[in-house]
Structure formats: structure tokens, C-alpha cells
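Of the protein chains in this complex, all but one are displayed in their positions.
As written, the chain order gives the labels A, B, C, D and E, with residue 1 at the start of each chain.
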Amino acid sequence: MAHHKMLLCALFAVFLAFGSLSSTVQASDPELTSDFFVPEGKVAADLDGAFFTNTTLENVQPNLNSAFATVTPVNQNVFPALTGLGISSALIQFPPGTVNPPHTHPRGTELLYVIEGILSVGLVDTTQKLFTQTLLPGDLFVFPKGLVHFQINLDQWKSVKAVVGFSSSNPGLISLPSTLFGKSMISSEVLQKSFNVTADVIDKLKAAQV
Amino acid sequence: MAHHKMLLCALFAVFLAFGSLSSTVQASDPELTSDFFVPEGKVAADLDGAFFTNTTLENVQPNLNSAFATVTPVNQNVFPALTGLGISSALIQFPPGTVNPPHTHPRGTELLYVIEGILSVGLVDTTQKLFTQTLLPGDLFVFPKGLVHFQINLDQWKSVKAVVGFSSSNPGLISLPSTLFGKSMISSEVLQKSFNVTADVIDKLKAAQV
Amino acid sequence: MAHHKMLLCALFAVFLAFGSLSSTVQASDPELTSDFFVPEGKVAADLDGAFFTNTTLENVQPNLNSAFATVTPVNQNVFPALTGLGISSALIQFPPGTVNPPHTHPRGTELLYVIEGILSVGLVDTTQKLFTQTLLPGDLFVFPKGLVHFQINLDQWKSVKAVVGFSSSNPGLISLPSTLFGKSMISSEVLQKSFNVTADVIDKLKAAQV
Amino acid sequence: MAHHKMLLCALFAVFLAFGSLSSTVQASDPELTSDFFVPEGKVAADLDGAFFTNTTLENVQPNLNSAFATVTPVNQNVFPALTGLGISSALIQFPPGTVNPPHTHPRGTELLYVIEGILSVGLVDTTQKLFTQTLLPGDLFVFPKGLVHFQINLDQWKSVKAVVGFSSSNPGLISLPSTLFGKSMISSEVLQKSFNVTADVIDKLKAAQV
Amino acid sequence: MAHHKMLLCALFAVFLAFGSLSSTVQASDPELTSDFFVPEGKVAADLDGAFFTNTTLENVQPNLNSAFATVTPVNQNVFPALTGLGISSALIQFPPGTVNPPHTHPRGTELLYVIEGILSVGLVDTTQKLFTQTLLPGDLFVFPKGLVHFQINLDQWKSVKAVVGFSSSNPGLISLPSTLFGKSMISSEVLQKSFNVTADVIDKLKAAQV
Partner (left out) sequence: MAHHKMLLCALFAVFLAFGSLSSTVQASDPELTSDFFVPEGKVAADLDGAFFTNTTLENVQPNLNSAFATVTPVNQNVFPALTGLGISSALIQFPPGTVNPPHTHPRGTELLYVIEGILSVGLVDTTQKLFTQTLLPGDLFVFPKGLVHFQINLDQWKSVKAVVGFSSSNPGLISLPSTLFGKSMISSEVLQKSFNVTADVIDKLKAAQV
């Protein structure tokens, strides 16, 4: 009896999964099938040049009281015209001595252009080989999709300014210090075993993320 | 006069087709532009670990009264978290002597892993070359996208259990016996000519699909 | 004080951009994850063979009073079943002496098949090399994605008829004469400098587009 | 001892798999990153308009002694310029009474255009629903990627001619009668169980494929 | 007799096209399947930080004797590390009064960032609607894939400097004045009919391209 029920249950699962194949349709093409994205509730006729413009970066000031660089992303969340076009940007400002801590972008490659200053960069591939470089104004450096990388302004007096392009309209950002030891609150047991250290080391790392 | 109307008609079609290029916009990227899919009517904050979990396969029982293997797919229709991630799964249970009849997956490659038992598999490429193999527990076999394949448990006493991954969140399944001779009810004329047999052979094939 | 405000402003922008990464989700796969697109407001059960059929081209008549070929596109805007399938079509009719002016398709390659007549075609690559060919009935010619191309019927008495396939369900069409000098109304200053000619030449070009 | 060996073996497998991640590199982009494909051993300067032209279909004659339609594909194998452009073509000629038997294209959608004659078509989706249509000259019909479909010329006197576009430069063709019962030589045991018929039915089907 | 030959010929074409489906294989994934591209003849171990760095833009000087902006692209042709990563860049320098003439990028969207100066930009969609904007330093403007666009520095005294990102490692550039009237040498007959002007206008346009 219970057996019959289970059989029915399994068959129902099959029905649910296969039977609805063509009713839960979604239209999606490998590429955008229009000139550009038109926000919901609007039509193309409503749009003008301002739609393709984003002024976020005009007057961004770096945080001078932080050990970290100031990163100002401009992706489809703040610039809807980018939707579906496979590209976005960010401005990174490095006051003297600041670092952009090790991080990854889960959905995009980053191509960095140095506007002013001298910037030290690092990239680690999946074989854990570290690639480093000192960049001058005008230099480009590419951080391939998903790989761990960081940048640091080693100069104690001069600022660095860089603008980056991403190969996605929303590449995402995973800052590793806070993702591992900060607000995500991964359990100490997991972290101790994973990093092969005692509880007090993990405690210090957790306390250090604000 | 009729000629004028046709011209107008044609011009109207042109207008319809080209004039609306940017008003029927759809946003779509070659890849997901968010961490994961959030079901309509929900926001990310509503979700917890259960959203990324599917328990369908915990207690699936095979149909012991069938000549066919029991296939339990877990795709985006029953596991919405898979949406946009390009992967899904299925459990295939083969009671002794059962077959998973020749079929294709129109939208995905299948990678099969044998959990227990000995499984015979077959794959036919577009040159109609047949590739067969006898798989042991722990073996992997890949069925490239869209190609005809089948599996059979030739043992009369022992069951086989396999779990598969697909390269699409909804690969689809085209079972060839029922698609050709079953509920689709393709006309006998088409089938006789196509398979080069007389009506009675087609009748037997049709009667045999339940 | 103003400085503080700016900092807050910048931080807010960061919050907006990164904080909402997983709440502005969109489901999209590199490929369609269903058998076909079902129009909004319908379910698969509502559809029949007519949904997969388009009769636009049955009786299209060419415009005999124009110097231009008559192009009748059949894309997802007029044939919704094409949505998400990466293909569409168009019929091009060339009364004697007509031209299909230089144009591009921003989102697709074009593969042209000559049904009747003799057609002269031209294609310019990004190194500005011109490729020309005279096509006979039954010939195929491919215009790679985004490149400038044109076709002309040099015969003064016979018509040409061609059907084309595109590698997108909505490739778009940019006719260069009208885009540059017609209804877009690009300023004369930009055009004079760009084409290195005097105002009267630009005026003639603008006046000639109707 | 054997245990140690196995451990070493497993570790070696891990090394092989992860250690070589960046040495077995392959360059591939979601899209072509050049204007067009240049065949190995040539440079762009060697090419002229003939490279973008294919004349295979100029004089193709249908096989009048067959019950099957004559299909002449023009894909990247015979027309290298199509490589990487996501489109190809085929001419299908239907002498009176001929059929293009049930088949799938594993890698592409087909968009069919009727040049002359009246053509009956059928399409079966993954829920095994059959869609049929009678097409007139000028009609378009779309067969979504990977789905089973067929065409038949029901007229006893008139021929049908159709040209099709595919959404891949090499969509592949799986003719189901011969793939299932012909030269692939799938074992009778698998076929009997799969189609739920006796050996004599399978024997007749096998004997009928030439 | 001739008929037999033709039949053989057609069958041979079919054989060529279908018979070789799996022998002319090419490995390509929708995405890069390695951390990054390693140039032929090298292995990953040969590479260091310099491989991911490009210094082309460090000291680029604009052409002060031209009416056109100076565009310096940095794509996979000069920066091989970009291969397969779907992104590239260019620096555009506008001496006072210079224009970047109407052009398209056949394989990529462009996201422009103004480093210094005030820049006027224009974008024309496929409905021939013109979008214009005046950009300040720090502003971003997006030109969707394949659409016609231009930029002009209307200031008579100050220069403008912009850096752009493309959504392709090799987007291509089609400058419309020279593609239409310059070194491609499209025949006057085609151009007169297409632009609806007399031979002398075309002659002036052709003479003006250098």
C-alpha cells in the first residue's frame, strides 16, 4: 500500500518535471534581440540621450579615512541602459597607502586602465601562481573572469585613480576578507579546519572585519 | 486596385517588422547577471538554504512492474534555483532487465555516473555509428547534446542506479518509441513511407505504446 | 561638511550598486530552456500548427515605383514563434535596376539564396576591402555579422527574387543612406567634418533622402 | 601497501586534473572575434567574393527513384565561410509522394521556406503533442532546435521545393528510421524492449532500411 | 546518362556534407575553459605579470594635423591576453574641433568614459532616431552593439580625452565615410542609386576621402 503511494508519488514527480516542459517557457536568446533594453513601464519613444548616460562618477570623492580603496561600480543596477549589453564599469580611487583587498568577480573579466598614479597589482590563477605588476598611467591590466586579484597604492603621498571595464553588465564582487571572516559569519569550526589555525587566530580575523 | 491593396499590405508588414524593433525589447544576457534566480513575487531576503536544496530524489522508488527504467528528472520546473545556471540532474533506476529506450535531449549533454550495478549503454552519432560500453560502479559516460542514446540493465537479478547531470537547466526529453508511434499519433502514411514497412507493422508498433 | 555629504553620497552609490546585486535578479540562460516560446497570456495547449507558420511572404508584391528593392522581413516581431530560436528570414524582391542600398544588420549574419534572376552583391570588411560577386539562381552568399553590404539588380528587364536567413530572431537593419543623411537628422557640422565635404554636398545628400 | 598505492593514484589524478588547468588552454569566445573565418593555410588577402559564395544548389536534381525527399545540405563542411557565423542552409526537393522521414537536428533550429508546391509538415514537442500544417508557396514554418519533425508531399503529380536556414553552421541530421533500425545496428534485445514488440517486427523494420 | 551523373553528383554533395559531420570537429565552448589564453608555442609557466599588461596607451600622442580624433585600439591583436575574455579597450583623443566620424563596431557594445574635456556624442538606433548628449569629465555613455554613433569635440581650444571598453576582445571598426566612399571603391552606380544623388555628388564624396 505504502509502496503504491510511493510509486504514484514518483510518477507524479516525473509528470511535474516532464509534463510541464513547454508550459513554463521563457524567451531568451544568447544575445539581446533588440537595439537596447527599454525599462518596464516605458517605451522606446520615452527615452532620450540621458538614458544612455550615467553621471555617477562625475564627483565621486575617495574615503580618506579608510585603509581601503574607494570602489564605485556602475552596473545595470544603477545604469539600466547596460542591461543585456555585456559590459559595465567602476571607478577605483586609491588614497596613499590604500589597498583593494583580494577579491573575485564571479561573472566577469576586469580590464583596468590607470588614469593617474602608480599602481601595484596582483593576480592569482587556479594553480596558485601569483602574477604581479607595477602599472604606470596609461597602462592596461586584465584580470581574467573569476580569478583572485588585488591592487595596492604603495606610494605614501600620491593618489592613484583607475577606471575599469567588466565583461558583464553585472559582474558581482566577492571581497574575500569580509566574505570569509566578516558579516557572513561562517562558523569558527569550519574556518579553523579550513585555514588550519586555532580559534584565537580566527577570532582575531573576525574581530578585524568591520 | 487589388494591386494597390497588396502593396499597402506589404508596406504595412515592413512597417510592423522594422518599425517596432526597439519597442519589443527584451533584456537577455548570454549569462545570468545576478548571483541566482529569485522567483517572481519574492525578494532575495525571503530565501534561505532550502531554496538551493531539492529533496525529490531522497525516497524515489523504481517502478517494478515496468519494462522501462524509472527516470526522475530534477530540472528548473521542480527546482527553481537551477534557473539560468545551465545545469540540472536526474536519477535513473533500472530494476533487473529494464531499459531506458532510445531518446534524445534536445537542449543538453548528459553526463552519467553509475552509483551501483553494471550498466550497458549505447550512443549513435549523426553518421549512424553506434558506440557501446559496459559501465561499472563509479564509471562516467558522456552523451553529447542531441544525440540518440539508450541504457539497459542486462542483469536479471541486480538493480542499477545512476545519477546524471545535464548541461542545461531544462534539457528536455524525447523518448523515441512514444514520440514516433505513441500519443503523438503521426499518420500511418507518413510512418509507412518513412520506415519503409507495411501498415500492419506500423499498427503493431502503435498498439505497443501505452 | 560638503565633503561629508559627498562621502555619504559615494557610499550610497556603492550601496545601491553592490547591495542590490541579488535582488534585481533576471533569469536568462545562454540558450532557450523550453521547447519554444509561448506568448504571454497563452499556454502551450492553446497553440497549434499555425503558431509555427508565417504566411507574410505568400503574396508580397514589390514596389515597382521605387529605385530600391522591396525588403519584407519576417522576424520575432511579426512571427513570435521565432523568439529565442536565433533565426529569422526576409524576402527581397528586386524589380529591374533596383538596389538594396549599403546597410548592416547589427545583430546577425545574413545567408542569401537566389530564387530567380541574376544578382550582383557587395560586401566590405573592416579593412575596407570590397568583395563582389554575380550570383545565379540557386547560389548562396553569406554576409558576416555587422559588415556593410549591398545588392543590385543590374538587369534592365528581369526581376530578381531572393530569400535570406539571419542568425538572430531579430537582426535589425541599419540602412546607411537614411541613417546618415535622412530622418535621423545628424547635424551638418558633424557630417561635413566626417565626410570632408562642404555644406552644399551634405545638403544635397539630405534633400535626396525621402 | 596497496592502500598507499591507491592513495598515490588518487592524488596523481587530482594533480593531473587540477595541475594542468592553465596549460591545456584553448582560446574561445562566445562569438567570432574576427570579421570571418580564414581557412588554415590562407590569409585574408587570398580571399575574394567566391569565398563567400556557394554554388552547390545551382543544379541539384532530386532522386526520382526514391520514396524519400532529396536533401542537399550546405553547411561549413562544404562552405567554409559559414564557420563561426551560426547559420547554414539546405535545399529539400520533394518529387510527388515523397517524404522527409522523422528526424532531428541536434544543434539547430530549422526555418523552412516553400519555394514551390504544397507541403505538409509535422512537428512533435517534448510533451509528444503533434503540430501539423499545410504550407503554400511563400510560407515559412519553424522547427525548434532538437525537436522531431517531418515533411511530406501528398500530391501525386506535383513536386515541392523548399529552402531552409539553420541556426548553426553545422546543425547535424539524425534520421530516425536508419538511426534506430538501420546501419547503427542497435541490438534486437534493446529495440524489442524499447518498442514493446516481438522480434519479427524489429526484423521487418531492420530489413526495410537500406 | 547526364541525369545519372547529376544524381551521383548530388549524392556526393550529400555525402560530403553529412558524412563528414564528426570528422571535421572543432572544440569550442560558449566560454573560455581555462584561466586565460596561452599563446601558441608557449606554456603557462613562461608567462609573468607582463603578459597581462599592455603599455600601448602610455605615451600616445594625438594627430594635431587631422580633422579626425585619434583612436588607439587595444584589442587581442596587440594584447593577446585579452583573447577569449570578451573585453578590450581604446583611447580616443580629440584635439579641438575634431570628430570621430559615424561608425559601427560589428561585434561589440562600447562604454565610453570621459577623462577630460567636454564631449558631444550621437547615437542612431535602427528606427533612425538620433540620441545626443553632452558629456562632462567622469560621465559614461553606452553605444549598444552594432549601432551607428559618432563623437565630436565642439570646443575650439580644449582637448578631450576618453577611454572606452568594448564587450568583445576584438569588436571591429567600420568607419562609414571611408567604407562607403573611400578605399573600398564601391561603384558609382550603386552609390548614386543608393544615396539618390547624381554622379558629381558621389565624385565629391569619393575625392574627399584620403
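By our rule, contacts are C-beta pairs under 8 Å (C-beta built on N, C-alpha and C of every residue); 3 or more make two chains touch, one makes a residue touch a chain.
Here the structure is a predicted model, which is why all the values come from computation and not from measurement.
Colleague: Just to verify: which one of D:35, D:125 or D:139 makes contact with the chain not shown?
Modeller: D:35
Colleague: If the hidden chain were put back, which of A:65, A:156 or A:184 would touch it?
Modeller: Of all options in A:65, A:156 or A:184, contact with the hidden chain holds for A:184.
Colleague: Could you tell which one of C:34, C:56 or C:126 touches the chain left off the display?
Modeller: Selected residue, touching the omitted chain: C:126.
Colleague: Spell out, residue by residue, where the missing chain touches chain E.
Modeller: 21-35, 56, 59-63, 70-78, 170, 172-173
Colleague: Mind pulling the chain D residues that touch the left-out chain?
Modeller: So the residues of chain D touching the unseen chain are 3, 6-7, 9-11, 13-14, 16-18, 20-21, 24, 27-38, 43-45, 76, 83-84, 86, 106-107, 168-170, 172.
Colleague: Could you pull out which residues of chain A are in touch with the chain that's been left out?
Modeller: Considering the whole complex, chain A reaches the absent chain at 30, 67, 97-99, 101-102, 104-107, 122, 124, 126, 128-130, 144-148, 150, 152, 172-174, 176-186, 189-191, 193-197, 201, 204-205, 208-210.
What we mean here is this: only the chains that are shown with their structure count from here on.
Colleague: By mean C-alpha position, what chain is farthest away from chain B?
Modeller: E
Colleague: Copies chain A, chain C: same or different interface, half of numbers shared as the threshold?
Modeller: Different: fewer than half of the residue numbers at the chain A-chain C interface appear in both copies.
Colleague: Taking mean CA positions as centres, which chain lies farthest from chain A?
Modeller: Centroid comparison gives D as the farthest chain from chain A.
Colleague: I'd like to verify one number: the distance from the centre of chain A to the centre of chain B, where each centre is the average of its C-alpha atoms, in whole angstrom.
Modeller: Their C-alpha centroids are separated by 33 Å.
Colleague: Mind checking the centre-to-centre distance between chain A and chain E? Centres are C-alpha means, answer in whole Å.
Modeller: Spacing between the chain centres: roughly 27 Å.
Colleague: Which chain E residues touch at least two other chains?
Modeller: If we look for residues of chain E contacting two or more partner chains, we find 18, 21, 30-32, 35-36, 44, 86, 106-107, 125-127, 129, 144-145, 147, 172.
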